[in-house]
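All remarks here apply to the structure that follows.
Entry: subunit A
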Amino acid sequence: MQANTIDKNTVSSMQVLSFVLDGDWLGVEISGIQEVLEYRQVAKVPRTPDFMLGVINLRGKVIPVVDLRRHFQMKLAEPTVDSCIIIVHVEIDGEETPLGIMADRVQEVVEIAVEDINPPPRIGNRINGAFIYGMARHEEQFIILLRLSRVFSADELHKVLEQTVESPSAITAGLSQVALED
Partner candidate 1 sequence: MNDLLETFIDEAGEHLAALESALLELENNPGNTDHINLAFRAMHTIKGSAGMVGFDHLSYFTHHLENLFDELRAGRLQLDQDIIQLVLNSRDHIETLLGYPAPSADLMAISETILAKIKLHLPEQPSARETSTQEAPSKRSEIVQLYRITLLPCANAFREGFDLLPVIRELGGLGNCQVSTYLNQDYAACEFDPESCYLQSTMLLSTDAGENAIQEVFIFVQDDWQIQVEVLPEDEAWRVGELLVSQGVLSDKALKDWLESQPKTGQRLSESGLAEPEQVERALSEQRYIRQQQQQKQQEEQNLKVPQRKLDALMDQVGELVILQASLDQLALEREDDRLNTLAEELSRLANGLRDIAFDIRMLPIGSTFGRFRRLVRDLSKDLGKAVELETQGADTELDKVVLDKLVDPLVHILRNSLDHGIETPQVRLGQGKTETGTLKLSAYHHQGQILIEISDDGAGLNRDRILKKAQERGLVSPSAPLDDKDIYQLIFEPGFSTADTISDVSGRGVGMDVVRSSIEALQGKVALDSEPGKGTRIRIMLPMTLSIIEGLMVSVAGQKFVIPLNQVEECIETSASELSNKNATRLIRHREQLVPSLRLRESFALQGTQPPIEQTVIVRTGDSLLGVTVDEVIGNYQTVIRNLGKLYRDTPGVMGATILGDGGIAMILDLAQLTQATENTF
Partner candidate 2 sequence: MAKNQITDWRAPETLTIYDVAGLEKEIFPQGPSVGNWKLDLSAVAEIDGAGIQWLMTFMRRIRQAGGSVTLTHLSDAVLQASELLGLNWHKEQGA
């Protein structure tokens, strides 16, 4: 996701796909987006934390789908008719991989001038500052521009895993322990 780094010397504006998650407007720079799908049944992978929704079949390929609400301390919610899955390309452990992220609703592609992008506020935002590289005002809305590479960095994944792993059944904990020992 190098395209996400803003170089004020060379780029004057960027195109962003905006979508809604738990009432907030989020934005992802479009070059990292492969396509937007209508919501479809996601097959749960057993023994995984609930933010990892599972996998979908995209033209014969198996693609994981995640729910960013968990990262952003948002309320969990069931999918609705407006729900979408945005297929993005992110780097995980140095390997580019397609990944679906859930959205309550996809808004539109907007062009945002670089000078309209402000650094994320230090406080007053429930989304971890590290996941955001800026905020932009578009008409009446603030769009939170996501830094997907950070959201899916190995460190962050582990942190989220640690937060969530206590909940599932006892065997999961037992298994991970076994896996370490053998």
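By definition in this document, a residue touches a chain if its C-beta (ideal position, glycine included) is under 8 Å from a C-beta of that chain, and two chains touch if they have at least 3 such contacts; residues count from 1.
How were these candidates chosen? In short, all candidates are chains of the complex that A comes from, given by their letters.
Small disclaimer: the values here were computed from a predicted structure and weren't measured.
Student: Out of 1 or 2, which chain touches subunit A when the complex is considered as a whole?
Tutor: Answer for subunit A among the listed options: 1.
Student: Which part of subunit A faces candidate 1 closely enough to touch in the complex?
Tutor: 41, 43-48, 52, 54-57, 60-64, 66, 92-93, 95, 97, 99, 157, 168-172, 174-176, 178-179, 182
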